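One protein chain omitted, others in place.
Up next, chain A:
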Amino acid sequence: MKLYISEGNPHCLKVLAAVEVTKVQCDVQCVNHEERVVPFPRPALPALLLPSGGHLFSSNAICQYFFETSGQKPSTLISQWLEWESTELQPALLWALHMAVLQGKATEASKSLQGALSYLDQCLSKGTTPYLTGEAISVVDVVLWGALHPFLSDPSLALGECKSVQAWFERLAGEKACQAAAQRVLQGKGLEALKSFMQRQPAGQRRDAQSYGS
């Protein structure tokens, strides 16, 4: 099994942490952002070549696969969180990254994340377990940690009074797996490390009015 990553690509944080947490046997190779390692879709990193010869280009599917091969069963709760991450959190994050990394507008970036963070904070404060789906780290914690790390670890962004999120984030930030993943992707440079990746991304604007199915 081979995992392709690129430095400064925020989506690689979660897959690298997942490799470490699950201790799955996997060869990790670092390539350029534009490198075409899988036939579809055009440049897509991280990408995982599967034992069967197929490939995964979704970072969440890669994390799920690692956790499932290490014995964690899929569940409705897991599915729900991962769906929330990809459909609600990621669009807000893409906009926030665009604002913070390319335009230097930290306030706008924090604002666009407020809704998602308060929702996460509410869920964590209602829960009775240290992690999102139970007593142990699950794929949900790793995926959300990876998604939020660039922002929650940046002291210049004021992200309001989300005490439960802070406590949960610090718990994960103390994990060796997360520290190693953050070091490899961000090289200790924080948001600045994501600049060259973000310059290659579409502007992350809100969906325009001329869309299907609305």
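Keep in mind that, in the parts below, contacts are C-beta pairs under 8 Å (C-beta built on N, C-alpha and C of every residue); 3 or more make two chains touch, one makes a residue touch a chain; residues count from 1.
As a convention for this text, contacts and distances are computed from a predicted model.
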Refer to UniProt and select, among "Vacuolar fusion protein MON1 homolog", "Queuine tRNA-ribosyltransferase accessory subunit 2", "GST C-terminal domain-containing protein" or "Replication factor C subunit 1", the name of the complex member that is left out. "GST C-terminal domain-containing protein"
Out of A:Q25, A:T76 or A:T128, point to the residue that touches the absent chain in the complete complex. A:T76
Where does chain A touch the missing chain, residue by residue? 39-42, 50-52, 54, 56-58, 60-62, 64-65, 68-69, 74, 76, 79-80, 82-84, 86-88, 90, 207-208, 210-214
